[in-house]
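Here it is, the structure, as structure tokens.
Left out: one protein chain. Kept in place: all the others.
Letters A, B and C mark the chains as written, and numbering starts fresh at 1 in each.
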Amino acid sequence: MGFIQFLIDPVTFIARWLQMLLAGWGVPAGWTQFILFVLGAGALGTGALMFTIALIWFERKLIGRFQDRFGPNRVGPWGIFQPFADMGKIFTKEYITPDGADPVPFYLAPILVVMSVVSLWAVIPFTLTVVGVELNVGVLYIIGIGGIGELAIIFAGWGSNNKYAMLAAFRALAQLISYEVPMVIALLVPVMFAGKMGLNDIARAQDIWYIVLCPLAALIFFITSTAENGRTPFDLLEADSELVAGFNIEYSGLRFGFYYVADFLHAFTIGLLFAILFLGGWRGPFVEQVPVLGVFYLFAKAGIVYFIGNWMRASLPRFRIDQMMDINWKILTPTALVLVMLTAVVDKLIASELLYLQAAVLFVLNVVLLVVIGKVIDWYWAHRPRPKVVATPRPVARYERSSAQSHPGAGQ
Amino acid sequence: MLSDWLYVGIFLVIATFLPFVAITLAGILGPKKPNRLKSTIYECGIETVGETWVQFRAQYYIFALVFVVFDVETVLLYPWAVAYNQLGLFAVAEAVLFVLILFAALVYAWRKGALRWF
Amino acid sequence: MIPLSWFLTFSAALFCIGLFGVLARKNAVAILMGLELMLNAVNINLLAFWCYLYGKDLSALVFVAIVFVAAAAETAVGLALIISAYRARNTAVADELNLLKG
Partner (left out) sequence: MTIMQIIFLITASVTLFAALMVVSTRKMMHAAMWLILVLFGVTITFALLETRFFAIVQLVIYIGAIAILIIFAVMLTRRSMNADVPQVNRNWWLVMVSSLALFVGLVTVMSVWEGFFVTARTAPPGGENLVQLGTALVDPNGFVLPFEVASLVLLAAMVGAIYVAAERKEK
């Protein structure tokens, strides 16, 4: 009996067992709770960081396949020990502190950057019983913790005492704060449907996945959180193939590596959040009876979102910064505002007893809105102000028609 | 009780502590051979001129400003969104008015060119 | 449990430090930072009274929300004025910002 209990809900089982064990040792109840909190938080945080190692391998392999390469394939079978080799290398690198660095922000920045991502895992419901904390303001917590990541970027830029780092930090900051606006607005929609702000409550309320009720909000959340993560096509805050680097230019060793740890982990955390907010989280068949299944459902859904994010990363070129700002302020923000207003009014107008009718109407509304916005953008693009043409372009070199076209290569 | 926040606090402390330990560990493991040239500021190989001072354009400030206004207004909408299922159509209309004012702010900023990067 | 007096003393101390910053600092941005300290002290006070004495009353919470709005508006406009004056005069020292004196 105990074994089956362990199999279907291991974390609760272990927690209860530990509680009994500590009570048997005569630890007072308050301290037992405290110790359990510390153990749980430590396990979750460490687990998140260890998970990053797997993510690094997976992402390198995935991007390799997208680009018709093998990816890491030398160390161990399929190269699965590659991240450990990288870790060994990065752990034994020298730290270089630039001249005139401001030590406290400079040292604090990589720590804060990782902390801001790992902290998100505190509120993620992995299955209906396993959740770090059921904070009833979970959605705002996600946004607020994102602000700490922004501060870390300022600290990195300021602490490095480098002009490029400073400039890159401010550009990055402009991007991050701008993309926070449509995200905050779009997240109003799932909160409105669920009537709760806690992530587990939102997952629990999704009898119909919210991606059906508000696909546009899901799209906006996906785009903005990709931009918050600073990934392609929004990776110009650290365009490593064009610029020297971003705000992290003066960092070395593990301090530099932590920016990448945060980046990889954030990419998957976005998948988790998306799955919880719009794909029903841990919900799936038989999850009420066997809670451990919820973890698999959640990670499968998150994995799909993560895969799409990587697909985007491998396929799309990056935007220019003015294009990026235009996309945010002139497309995403108005769309999000209109979406919130329309959803609020239409959802109130339909009788909420007819659940499927309501879902269908909202879905159609979202699609129509998407099409309308696409048309508006097309119209604007056709009528955009363009510089006046003052001269026709004149080719510098001109090939001779007869020889070049009929016998290519024979004109020599 | 405060146990939710206590857990969040413990989690924040641990989430800060773990990377700190890793960074300190790597600092112990790694070599320490500083020299003057290594610690100069990296500027594509040229020596850095003057102090780290660049005059930022006010456009950065304007973006931050518009962001603050939107953030504050939207956060005020969150209690309304939580209460949405209990509200009547009239209350929703008031919130729509609120969002419309926000929209007017966006249109104003757009018309004034505050949202233009260049 | 924590008595109410601790919170009130804490917020009074924060308020007085903020007041010192507002009255004594030369740099206009620093003066605004002092104002932020004072507004935070006010918010602590409001929430402490709400928590200990008027837990059923919502007006304290609405008041706190309005203080947030006012703080955001004040900071935005104040800093915009400072930046604008800085561009005209190349200074952010409050005593030297006598543009209106003519």
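Following the convention adopted for this analysis, contacts are C-beta pairs under 8 Å (C-beta built on N, C-alpha and C of every residue); 3 or more make two chains touch, one makes a residue touch a chain.
Every value quoted in this text rests on a predicted model; they were computed, and no experiment measured them.
For the chain that is not shown, the touched chains among those present are A, B, C, taking the whole complex. Note on the undisplayed chain: of the listed residues A:L62, A:A85 or A:L151, the one touching it is A:L151. Listed for chain C, the residues touching the missing chain in the whole complex are 1-10, 12-21, 23-30, 32-34, 36-37, 40, 43-44, 47-48, 50-56, 58-59, 61-62, 64-66, 68-77, 79-84, 86-87, 90-93, 95.
Taking the whole complex into account, chain B touches the unshown chain at residues 1-2, 4-5, 8-9, 53, 55-62, 64-69, 71-73, 75-76, 78-84, 86-87, 90-92, 94-95, 97-98, 101-102, 104-105, 108-109, 112-114. Mapped onto chain A, contacts with the missing chain fall at residues 30, 34, 102, 104-105, 135-137, 140-141, 143-148, 150-151, 154-155, 158, 170, 173, 177, 180, 195, 197.
As a convention for this text, only the chains that are shown with their structure count from here on.
The touch graph of the protein chains shown is a line.
Across the two interfaces under comparison, A-B and B-C, the one joined by more C-beta contacts turns out to be A-B. Centroids built from CA atoms put chain C at 35 Å from chain A.
Work out the mean CA point of chain A and of chain B, and you get 15 Å between them. Counting partner chains per residue, chain B has residues 75 touching two or more of them. Remark: chain B residues 58, 61, 65, 68-69, 72, 75-76 touch chain C in the complex.
Residues 33-34, 37-38, 40-42, 44-46, 49, 90-100, 107, 110-112, 114-115, 118-119, 122-123, 132-136, 139-141, 160-164, 166-167, 170, 173-174, 177-178, 180-181, 184-185, 188, 191-192, 195-197, 244, 249-250, 253-255, 258, 321-322, 325-326, 329-330, 333-334, 337-338, 340-341, 344-345, 348-349 of chain A are the ones touching chain B in the complex.
Every residue of chain C that touches chain B in the complex is listed here, in rising order: 65, 68-69, 72, 75-76, 79-80, 83, 87.
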